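Just one protein chain is left out here, and the rest sit where they should.
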Amino acid sequence: MTRAGLATRLAVLALLVAAPAMLDTYRTFLLTEILIFGLFAASLDLLLGYTGLPSLGHAGYFGVGGYAAGLFALHVTPNAFAQLAVALGVAAGVALVTGVFAVRSRGVYFLMLTLAFGQLLWVLALNWTSLTGGSNGIYGIPAPTLGGSSSWLVPSDHFYWYTLGVFLVGYVALKFVVASPFGRALAGIRGNEERMGSLGYSVPLSKLAVFTLAGAIAGFAGALACQQSKYFSPDGMSFDVSAVAVVVIVIGGQRTLLGAVLGAAFYYVMRDQLSDALSSHWQLVLGAVFVLVVYLLPGGLVSGGRRLQRRVVR
Amino acid sequence: MDRRELLKRAGAGAAIASVPLAGSSRAWAGITRKTATTPLRIGNLLTLSGPNSAPPIDVRRGFVAYVLAHGHRIGGRRVQFIDADDGNNPATAIRQVQKLVNEDHVDVIEGIFFSSVLLGVRDTIDQLKVPTIIANAAANALSRDRKSAYMFRTSYSNYQLGVPLGPWAARVIGKSGVVAITANYAAGQESAAAFKDAYEKAGGTLGATILTPFPVTPDYQPYFQQAADKGAKGVWAFTAGGGEAIKFVKTYKQFGFDKQFQLFGSNNMTDPQSVLDAQGDAALGIRTTANWAPTLKNKENVLFLKQYDKFGTGEPSAFAELGYIAAQFLDLAVRKVHGDTSNKARFLAAMASVGTWQSPGGKLTMDTKTHNVVEPVYLRNVVKRGSNYTQPLVSTLGIFKEPGA
Partner (left out) sequence: MASLLAANFFDQNFSAILNGVALGMLIFVLAIGLSLIFGLLDVINLAHGSLYLLGTYLGYQLVEHQGLPFILAAGIAIVFGLALGLVLAGALLPVRDRGHLDQVLLTLGLFFIVADLVTIIWGRDFHTITPPGFLRPSKVIFGHYYPSYRLGVIVVGLVIAVVTYVVFERTQLGAILRAAIEDRAMVAALGHNVKLATLSVVLAGSALATFAGVIGGPIEQVTPGVGDDVLLLALIVVVVGGLGSIPGAFVASLIIGQAQSLGVALGQEHGLPQAAPFALFGTMALILIARPQGLFGK
């Protein structure tokens, strides 16, 4: 890492830490949501961008994590870290079981099979009323606590810092994975699956591992979402959530992780502003933005930013 | 443009006729005259976008109709509306409540159409302590274990939707031969449970409760067949609204089930008018309950219909009336504190003690214990007059109260 690169990273981190001092309560809330969705989208980028596995059912694992955290909070403990751990574990388990079947298919077939799994998990949440509360969702979830302190996380600034910490752990873990030998093997699978197989890599096992890992981190993000809203319902894991995650990755730029987070920020801020300005017709403009991004900004925000940077440096 | 500036501009606009109804700008004013008082800031938390936004937008229209019909004021104060689209998603709704309270500094929130949204925002509203009037979402829990000191419901609970036809079915259809069909989601389940309870208290024995997949049922025929196989003479039904209601009623007629059993149930089976028009002849003879009808003869209803007519969007739906009574309730509460909503405890106490008032749908009473309205429920029958389908009142089924436990 260059010195300038390190300095930029530290500056961004400092800005993120100081954000609540500069933003009002609502904007801090919105930024918290962006970090949560950004982490979720980044976990999908690991599959979609790095490994070339386009999942359209990733919200299923986000939802499994959200319900696991919420139910654990309702019935066992309000401890925030315990909920994160449980969500991570349960989401990883569900991703592993569904992944066994999913990784056998490729391309659009993988896309539709993951869609089916995501929708089946959603239907399950909608119909397993005794556990999930059905369409009403689970509510009355106590505020999460950090060990001894029972109310530290209640103010939105504090919850933001907690989210930022968890986000960084997840994000750095993802960065670490993509830079590792395993990450390079994933890139090899994306490029040429047969060749990786003939080189002695177990392609199905690697795919299953990355599918499980991505599902686990999605569950982690789902737990954060549940802790923030103290509520979770099937709407939190619907097809829309999966589709938006794909959209923000493409807008932000694939295979960068950062692109997923920037895409999430772009989507949330855009939607927020459009919804203010246009009330019920914000979808129209958002759709136009999608179209323009594809035609004018191939490679998404990150590559657009890099092009701009190069031009400025020259 | 800065949001505040936008508010000012909207406030300076002259023509009331230009009040946006389908929604062009989020913040706008319902008043043109300049007065010394600060305007009452009302957040409209409703599903304003997406395929299910027609009924929630009706609620908003009804609310505006009341304000326009009453000197453009609520409790003597000018009014500023701030729209917040929840997209029929609890997470979005929670964000919007944060925004309405922390950025827009609203005095009161009105709206909330869907139950999942209601249960999702309940804790946030309670924590932020913002007075809220619920204009449709009917989850029982809000009047029971999830009751909030800050929330009042002027529409109904699912219990109130399900109970009224219980004794009627026992009397008209019989003590047996009744089957319930409901869309398998919370509103339907809670209403069906209430219907079963009421029917059995009236001496009946329910044949079965059949659940249809929610949100979409591709084919209703097997479910009607199941009811027929159980020997149904009458079927109480609760359908998801809109397209599902149209499919449901058409299937009933097209497959000849209308020759086997009478269909009756709660109002979203045949409301709003566009749904009934699409059902056409298939809906003839279906009995549904309602909290209001355009044909009711009282002063408020005349005022409501007259004002609504000026929008040029046709006859109001029952959802529009729900918006109207939410505004009516707010007006009464703000009047009780002489327009001063700054003392929240006093304002909330005023809301709880509004008592009884005359709405377009008859006499309503705010129950201080449950924060849920006590209301008359009417029975309607679908008939064809000329080339139009209407639902005249058959009778009053009684006054119904949410038990609160």
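Residue numbering begins at 1 within each chain, and the chains themselves are lettered A and B in the order written.
Note that in this section a residue touches a chain if its C-beta (ideal position, glycine included) is under 8 Å from a C-beta of that chain, and two chains touch if they have at least 3 such contacts.
Here the structure is a predicted model, which is why all the values come from computation and not from measurement.
All shown chains touched by the missing chain in the whole complex, by label: A, B. Across A:Ala69, A:Leu186, A:Val246 or A:Ala260, the single residue that touches the chain missing here is A:Val246.
From the options B:Gly76, B:Pro213 or B:Gly285, the residue with contact to the chain not on display is B:Pro213.
Checked against the hidden chain, the listed residues B:Tyr66, B:Tyr223 or B:Phe264 yield one contact partner: B:Tyr223. The omitted chain makes contact with just one of the residues B:Arg95, B:Arg146, B:Lys247 or B:Arg287: B:Lys247. Seen from chain B, the chain kept out of the figure touches residues 50-54, 57, 184, 210-214, 216, 218-219, 221-223, 225-226, 229, 242-243, 245-247, 250, 253-256, 259, 272, 274-275, 277-280.
Summarising the interface, chain A meets the missing chain with residues 48, 54, 101, 104-109, 111-113, 115-117, 119-120, 123-124, 126-127, 239, 243, 246-247, 249-251, 254, 280-281, 283-284, 286-291, 293-295, 298.
Just so we're on the same page, only the chains that are shown with their structure count from here on.
Centroid to centroid, with C-alpha atoms defining each point, chain A and chain B lie 36 Å apart.
Chain contact summary for the complex, chain A toward chain B: residues 24-27, 29-30, 33, 126-127, 129, 133-137, 139-141, 156, 225, 229-231, 233-236, 240, 272, 275-283.
Residues 3, 20, 22-27, 48-50, 53, 57, 83, 85, 88-91, 94-95, 98-99, 102-103, 115-116, 119-120, 122-124, 139, 141, 145-146, 184-187, 189, 214 of chain B are the ones that touch chain A when the two sit in their complex.
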